[in-house]
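A protein chain is absent from this complex, but the other protein chains hold their places.
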Amino acid sequence: MAISKDVMRGFLAHLSAGRTLIGPVDTGKVIEYRKASPNEILMDDRVSYKSIKEFYFPQVERMFTFSEGEVQDHDNPAGCAIFGGKPCDLEALRVMKAVFTTGKFADPFFERRFDANLLIGVGCIAKKPGCFCDQVEVDMAFSDFCDIMLEDSGEGYNVEYLSEKGRQALNEYPPTKDVACGNTRKADPPQADALALSPAITEAGFFEAIDWAKSTETCQGCGLCSFICPTCHCFDFRDSSENGTVHRYKCWDSCIYPKFTLHASGHNPRESRAARYRQRLLHKYRYVPDNFGLTACTGCGRCVRGCPVGMDIRQVVKQVMEVQP
Amino acid sequence: MSTNPYLPKKARIEKIIQETFSPDLDVKTFRLKFEDGQLMDFLPGQFVEFSLPGVGECPFGFASSPLQKDYFEITIKRTGKVTERIHTLDEGASVWIRGPFGNTFPLEKMEGANLLFIAGGLGLAPLRPFIQYVLDDSNRTKYGNVDMLLAARTSGDHCFAYDLPVWNEIDRTSVRQTIDRDEPGWKGLLGFPHNLVRDMPLDFSNLYAVLCGPPIMIKAVQAALMEMGLPLNRLYTTLEMRMTCGVGKCGKCNIGHQYVCVDGPVFCMEELAQMPGEY
Amino acid sequence: MSFEKQRDEVAALCKKLLADGAVSRVVGFREGGVEGMSLPYIFTDPAGVDMLTWNSRCLPNLNGYLTGGEGNTAIVAKPCDARAVVALISEKQLRREDIHIIGLVCDGMVDANGDPLPACVECSVNCPPVYDDLIDDPDVAEKTGGEQVSNDTSLERFEAEIDKCILCFSCRQACYGCYCQTCFMDRGSPGWQPTVPGRGDKMLYHAGRTMHLAGRCVECGACENACASGVDIRYLIREVTNFVGELYDYRAGMDLDARPAMLSYAAGDREVGFLGGDGDGH
Partner (left out) sequence: MSQAKAQDPAPHTREWTPRIVAFLCNWCSYAGADLAGTGRNQYPPSVRVIRVPCSGRINPIYIIKALVDGADGVMVSGCHPGDCHYLAGNFYARRRFTVLKRLLTTMGLSPDRVHFTWVSASEGARFAGVVREVTEKVAALGPSRIMKGGDMDEL
């Protein structure tokens, strides 16, 4: 169903009565997702420098509190309504869900937020500099990994719901009562310059594939890329104590930092910056595909645009791809 | 709601055993019990996450017999921030434990075979549950000869010294101890395990070797055993990594697509040879 | 503007330096970034120098790439890069004889929208103070002073700025002066490392880093350019740099023989804001 952007604002106002509303806001210097009123929320085609991942996997999340010899679990989050996740962010969330909830153990903190949040995706109209979703099989305009999907026509939105949660939310607001269920659409077929690593080469083979030190020599090792990446999901546990009460937090960490894998003995399996960059790249393009059948890079281009020295993961992936099995 | 794999349970230190007696290596074994009386049900090779709130959390392998259900033991070397603090604890102190995590040695696959354990220093700790499992009266007949070659820098660095004479008395079982340099009164072997293993009377036709110790020792012993004719698929080891979560989420312990905390820490050497050498 | 002319001169010079074996590496820029951004690149072979570029989007400070290779290194240096080299030499991090400075007269860099970068607007040094070769640009007049910026020094401003920070440390990695082997923020013992990144840790980081850079900042703005979150924390170091200049008559990276302000002292240094004395020393 096609609706105007004003109707959408009305719907967001309706949602904000019961949930914390999150959306992209122009802060003057950057665009970022944060708590916002329906009128502040941007409905144009610009992209934020960080993704929506922090509302599912916050930079800092309190897990437990130890006090007087007892441990207490953190309360369940109230749940937000998140507006404006781009298809690359939504596909990234799919990767994160696979990592955090499949296998023998599930991450309860991600799970709770995933269940509590209402996610409204918005398709892109045009690619931005550095974007490469088409090279990793992500459809710029549409993703079904959300509760409600809006395809942006510039003037208004074509609205569809993709989950029961989405259907209910739309149903409660009269102007959007009759929105239909969205289709599970296939992404456009991969293009000739698709970025994917050949399964024919072993993981160890990729270690020798290129001169990693030369290819990554200008990387400064700041780890910004993993902070702004929608799929980077590595974390550390940190304790903070005060007056005998200890809080245990789950905090973002980055494989780009030398301390990430450092053992107490001083041994570090990934000693060099090149090895750490290689880990980040192969994790996205080889290890997650091996484990979950998904590419852990959704082409959002944030790392490409954000890197202080202009490191471009596409160029390094291409170099690796040139190696024949 | 599913159980929270990050949530630790309170345990009490029942007993502390000082294992080593040299200035450079301070190792203690902590005997633990959950305060609510729950039993720790684990398999040889698995590990726990041991935490002191406000200090941090670290992974440690089990060091006691899995058949001993009353308590479990963890052997810890004083190395970093957390272990430093753990070593200051007294008997009766409370700590926080979650686990067990990780895989186990292929106990059934190894039935009927002869076993060779080679450990360097603290490397014996993660093998001890396996050794005790095999040497237990209920299992001893299932396995062939059990030979151990245990190395340490000095005589005071041998962990579980109280176990070794007991094990040596068991049927079809031998324990050899070695140190790097001769010391007055030392009655064991001298030198490095990769040389000494060549002098051991081993039947390679049906042998599994399990190694644990410093990486340099593992490499040297592996080379020696392969030269002597042991195929890689009959060699096992257990790895250590900085495992924060223990459940394959935090991304710190991967070697290629495998997570040491879930797919390991026990690996067959044949498997390891296929993996990138990032450990 | 004559970036092309300068570029050709630099490229010819770099080719010659590499071909003659005077240097084994040239740290410069090549094209290929998004939104026209030039990428740092280390040239090691004369033929590769064809890729070298020089334009208004050569943002990063190149001093992070000067060590590590064998033999001498040449740097294609904007005035701020050249000042950073000088500062590193005076802090004994580099040896003058190992570095060949190809200085460029520079009229400032621009952002993706073509607007001049804030640090470049404020910049007052558009000709490298020290160089081995100078690539002049006759169109650029010598600057006498940059634009003066007044600082809002309220706590609210500071808190608003650090609330944007995500403690990714890219400003530190981008800074020429942050060359500590282990930053105090990465130390586990004593625990400077942020436990839970909140305002306190951000204050510790930004204030601590600014103190480390007191009297050492070369005003290149790399910290600000590196920040994806749009944090303007440079106002702290700007204030401190001006203060050090005023009090101790020192500007980092201008003079190879000058001793860094915080590594020297005078018996009569003023004590501003001390208890029991708001003027000259005892």
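Per-chain numbering from 1; labels A, B and C assigned in written order.
Just so it is clear, a residue touches a chain if its C-beta (ideal position, glycine included) is under 8 Å from a C-beta of that chain, and two chains touch if they have at least 3 such contacts.
Quantities reported herein were computed from a predicted structural model and do not represent experimental measurements.
S.K.: Taking the full complex into account, find the residue in C:126, C:210 or C:225 that is in contact with the omitted chain.
M.R.: Checking the options C:126, C:210 or C:225, the one contacting the hidden chain is C:210.
S.K.: Considering the whole complex, which of A:58, A:156 or A:175 touches the chain not shown?
M.R.: Checking each option in A:58, A:156 or A:175, the one touching the absent chain turns out to be A:58.
S.K.: Over the whole complex, note the residues of chain C touching the chain we left out.
M.R.: 151, 153-159, 162-163, 184, 192, 196-204, 207-208, 210-211, 214-215, 235-236, 239-240, 243-244, 247-248, 261-263, 265-267, 269-276, 281-282
The criterion applied here is as follows: only the chains that are shown with their structure count from here on.
S.K.: State the chain with the largest centre-to-centre distance from chain A, centres being mean CA positions.
M.R.: Greatest centre separation from chain A goes to chain B.
S.K.: Indicate, using Cα centroids, the chain positioned nearest the centre of all protein chains shown.
M.R.: A
S.K.: Just curious, how far off is chain B from chain A if you go by their C-alpha centres, in Å?
M.R.: Chain centroid spacing, chain A to chain B, equals 38 Å.
S.K.: Once you find the CA centre of chain B and the CA centre of chain C, what distance in Å lies between them?
M.R.: 51
S.K.: Averaged over CA atoms, how far is the centre of chain A from the centre of chain C? Could you give it in whole Å?
M.R.: Centres of chain A and chain C (C-alpha means) sit 33 Å apart.
S.K.: Can you list the chain A residues in contact with two or more other chains?
M.R.: 239-240
S.K.: Residues of chain B that contact two or more other chains, please.
M.R.: Each of 80-81 in chain B touches at least two other chains.
S.K.: Tell me, which parts of chain A touch chain B in their complex?
M.R.: 63-64, 66, 69, 71, 73, 99-100, 103-109, 111-112, 202-204, 206-207, 233-237, 239-241, 246, 248, 250, 253, 255, 260-265, 267, 269-270, 275, 279, 282-283, 286-288, 290-291
S.K.: Chain A touches which residues of chain B in the complex?
M.R.: Residues 1-2, 4-8, 10, 53-58, 79-83, 94, 96, 215, 240-242, 244-245, 247-257, 262, 274-279 of chain B touch chain A in their complex.
S.K.: Which of the residues in chain A come into contact with chain C in the complex?
M.R.: 27-30, 32, 49-50, 59-60, 129-130, 217-218, 220-224, 227-228, 238-240, 247, 249, 251, 254, 257, 259, 301, 304-306, 308-312, 315
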